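Pasting a structure below so you can have a look.
Complex shown without one protein chain; remaining protein chains in place.
Every chain is named by a letter (A and B) in the order it is written, and numbering of its residues begins at 1.
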Amino acid sequence: MIDISQVMVTAGIVLAFALNGAVIFTILDVKGASWMQRRPGPLHVGLRGFIFPLAEIIKFFQKEDITPTNVDSAVFKWAPAYVLASVFGLFVVVPISPTLVGSDLDLGVFYLLAISSLSTLGVLTAGWSSANKYSLMGGIRAAGQLIAYELPLILAVVGVVIQAETMSLVGIVEKQIEFGLPFVLSGQGLAFLIFMIAATAEMMRVPFDMPIGESELVSGFLTEYSGVRFLIFYIAEYMNMFILCAVASTLFLGGYHVPLLPVEWVNFYGPVVLITKTVFLGFILVLVRWSFPRFREDQLQNLAWKVLIPLALLNILITSIMKVVF
Amino acid sequence: MWRACQKMDQREAVKMDDILNAGNIPYVSEASVSVEIETEDMTLNIGPQHPSTHGVLRLVAKVDGEKISSVEPVLGYMHRGYEKLAEVRTYPQITTLVNRIDWVSGFANEIPFIAATEKLMEIEAPERAKHIRLILTEMARIASHFVFNGAYALEIGALTPIFLAMEDRERILDLIESVTGGRFHPNFNRIGGIKPAAGAGPTTKKNIQDLPAGFYQETRDAMEKVLDAVERMEDLVGGNEVFKVRTKGVGIISKELAEEYGVSGPILRASGVKFDLRTQTDFLPYDQFEYEIPVGENGDCYDRWYVRLMEMKESAKIILQAIDSMPSGPLQTKVPKVIKVPKGQSYVRTENPKGEMGFYVISEGGLGPYRLKIRTPSFSNISILPVLLEDQLLPDLIAIMGSLDFVLGDVDR
Partner (left out) sequence: MKKFRPKLPGFLTGMKILLFNMIKTLSPLSPNPNVNYPFEKEIVAPRARGVIALDQDACTSCMLCARQCPDWCIYIEGHKELQPPAKPGGRQRSRAVLDRFDIDYALCMYCGICVEVCPFDALFWTPEYEYSEYNMGDMLHDKNRLDQWLNTVPEVEGLEN
């Protein structure tokens, strides 16, 4: 019997967690960018400018809802929903401590990878239904890119699953505690790199932001969206960034565990540790975003099919050999 | 903005079917795959308003998926009628207007006009004035190349270098402002020299507009920072593997193609032709200083970017040498109050940061020229676009257009 009230409470907590994660990453991205460019960034909005995400959200809510005439109405209006739904689904399985998790599925990793592929549909339909050639080009580029980078993402995680002998995320963290070293140091370093690169491509951030391609396509598939619909895409992007960094720190960096602290209080320090590791990875992603130019579409595909997939397969081979031998 | 482009497209009668049938969209028909699918190229308007066309340039491109089949530039969105305006203005007034042709490098636009007029009047500026003109021209060159470096990185996708480049450029503009009074439009040249005094009255005549106190030290500091900035830009942008992969081998202009289409300036030098008008002019004393002329090898986008970066370094070296050897003397030779240029024609061309700029002045002895023809570098440089852009991908179009470094004020005048 499903207890509706417990489901609602869990969903509420997950929602709050997701929004906070998006806000933290927005601040990291925008303020971090301004500091790297030797300027103060948003300054007059709140306390030294740090509450600007709130101002942005309010700003988007009060904008006019512009729907161009030639668009395919139903598809145009529902495209942001697909992206948001697929990102929300990821928050359920990530554990912030051994007992505090939305629902610890036995097929945790499999569920993660399957749900994250749904956003491709949202992006493609967003580009197609805006009756605009530039959006169309952005949408098609996005479809190619997202589908191409699914494979390195999956193959990189397969190495971790082989080493941990379980697909549940709590189980993977327990395995790392047993080993003593997080997986990135005990044999999955290459998989970690491949995962981060593929995750950056899945989020469509520079250096892989051809679909958005600011200086060419003025927002690509997002061009015709304004107001709340744009806000949904925007927040979904940062939530996606947060959750993929959280998944990476769970799978590779040891999740909520830190070697020297006592195990009884893990419910208290677990979330803090996980968020610290996530923010650290997010900071590296922000640094990469503001220092790299963007790849051209065919170079992007080259990178995925000719470089990352063979390396990921090599990683699986080595991991399975080591697993059998030891 | 996009609504306007959409209306233009609707007028060109492009329907949804066109889009469905264009290029590499996987459209599986009911018949088997062996049937020929008819496709038609999509007409894409890289419209007058676009983030990376440096102004209001319109390119009507026929695109097959991502590959471009043909490109036709449509100009004239920024035509301001300089040559017509010049017919009803006097020479000092035209000096003011001419600054605004290539608004990124302000001072360098006045030089060929003043040179042409001085040639007609057969007077020469004193040595000190020539040196100051040289210093300001080289500063304008550095300023223009800073804009190029920042904006080109922005078009390729790196979002940070433009902020760093603009910060460094502010120092140069402050220096120009402390001497001339204006950052972008200095209006400092006069026929016969540079601006001698702040006015013509009894006290303002004594307010000589020479180099202000502290200029030498500030310039030396600024040039050191320019050299640091060049090194940093080389590391941050040029060393990046993604940048190299995006620009090397893209948009190669061979020597013959460059000479055939009349491109000039850094583009020509990046294709391997060692041609710099600074060595051929006697109007400014370039022969007193030692500098190198950077020449590229392949003529691709990376070489064009690199040549401009190295030119900044050379300009900084020239300025440092010029400061150390500044002669003293008057700032302007004696010219009558009301300047009437004798009859004749003259054409002088000099090295603008964007290429070769020339002014052709026809004078009938009046207060202003009878006809003024301006040969701007960007107009000739973009004539190479239809040839160069065939069979390139759309992102490469952006990279190539950015590397040609044109400004619409220069193209349309």
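Observations
Keep this in mind: a residue touches a chain if its C-beta (ideal position, glycine included) is under 8 Å from a C-beta of that chain, and two chains touch if they have at least 3 such contacts.
These numbers come from a predicted model, not from an experiment.
Touch with the chain omitted from the figure is made, among B:Met139, B:Ile194, B:Val242 or B:Val295, by B:Val242.
Interface note: of A:Gly12, A:Pro40 or A:Pro310, the residue touching the hidden chain in the full complex is A:Pro40. Within the full complex, the residue among B:His185, B:Arg308, B:Arg349 or B:Arg413 touching the omitted chain is B:His185.
One chain is missing from the display, and on subunit B it is touched by residues 89-90, 92-93, 96-97, 160, 164, 167, 170, 174, 177-182, 185, 187, 195, 197-204, 206-216, 232, 235-242, 244, 328. Interface with the hidden chain, as seen from subunit A, comprises residues 32, 35-40, 43, 287-288, 290-292.
Please note the rule applied: only the chains that are shown with their structure count from here on.
Spacing of subunit A relative to subunit B, judged by their CA centroids, is 42 angstrom. Of all residues in subunit B, those touching subunit A in their complex are 2-3, 6, 9, 16, 19, 25, 42, 44, 50-52, 66, 153-160, 163-164, 167, 236-237, 240, 242-243, 245-246, 393-396, 398. Chain contact summary for the complex, subunit A toward subunit B: residues 33, 36-39, 68, 70, 131-134, 136-137, 140, 206-207, 209-210, 213-216, 218, 223-224, 289-299.
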